[in-house]
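A protein chain is absent from this complex, but the other protein chains hold their places.
And now, chain A:
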Amino acid sequence: MIRDITIGQYYPAKSVIHRLDPRAKIVCTLLFLVSLFVQNSLLGYVIATAFLGTVIHLSKVPLKFIVKGLKPILILLLFTVVMNLFLNKGGETLVSFWIFQITENGLRVSVFMAIRLMYLVAGSSIMTFTTTPNALTDGIEKLLYPLNKIKVPVHEVAMMMSIALRFIPILLEETDKIMKAQIARGADLESGNILQRAKAMVPILVPLFVSAFRRANDLAMAMEARCYRGGEGRTKMKPLVYHGRDRVAYVIVLVYLAAVFCVGRFVPFSIWIF
């Protein structure tokens, strides 16, 4: 089941989007998400679709992958659509039965909400598909660096994130080993109700935590032995440098945002929702 979730995965390919600076990608993604919420016009969504489609095409990530990434939000999507469909009143009543009524307004809101949510996930997964976790961490660290002034330990948080990424596969492997060891001793992990199965997890989690702490201790020692002393005075092997293409990306996204915003505000033939 864990393997089905494509959000947060990296899709290796050689594309313009892959080569963009992670900071540019993070900021542009955020702007794209903003663009989905500042407008409610049909034309606006057409522009957003065109933009997202172009980016997906440029990124060389197969559409199948992105659609697969939408699966985990399916239930949320259905819930939102159903709720909006029945609870929004106003406009002409299209269908009515028993206590339920589907109105024109409800239909519009629910369709647009569904599009919004899907684009939200698709937009952010394009970012994670095209950026290695390390580059992402670096980008976040650089972007949040100003927070250092108000004593937010930005470097430390970024370092913790990248170490966590490094240890996920190791700990997964270890969990597997411990599970097998406990099964070999007669632990029953498969049967019983949820409560019983949760209880059966205890003999797996306890050794896992103990070993995670031991690893953390070892790692801290190894880091100190290699002269790690926090972010100060540290240089980067792969420093983030903006290139021409990053500036172009910023400009394109800003133009897109302005276009969507203007369309939503000033184009009269658009269909309004709120």
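Details
Assume a residue touches a chain if its C-beta (ideal position, glycine included) is under 8 Å from a C-beta of that chain, and two chains touch if they have at least 3 such contacts; residues count from 1.
Throughout what follows, contacts and distances are computed from a predicted model.
Only one chain is not pictured, and the protein name UniProt records for it, out of "Energy-coupling factor transporter ATPase", "TonB-dependent receptor", "Permease" or "Nitrite reductase small subunit NirD", is "Energy-coupling factor transporter ATPase". When the missing chain is restored to the complex, the residue among A:E156, A:D188 or A:E224 that touches it is A:E224. Between the chain not shown and the residues A:V95, A:I170, A:I183 or A:V210, the one that touches is A:I170. Against the chain not shown here, chain A presents residues 132-134, 162-163, 165-166, 169-170, 215, 218-219, 221-229, 233-239.
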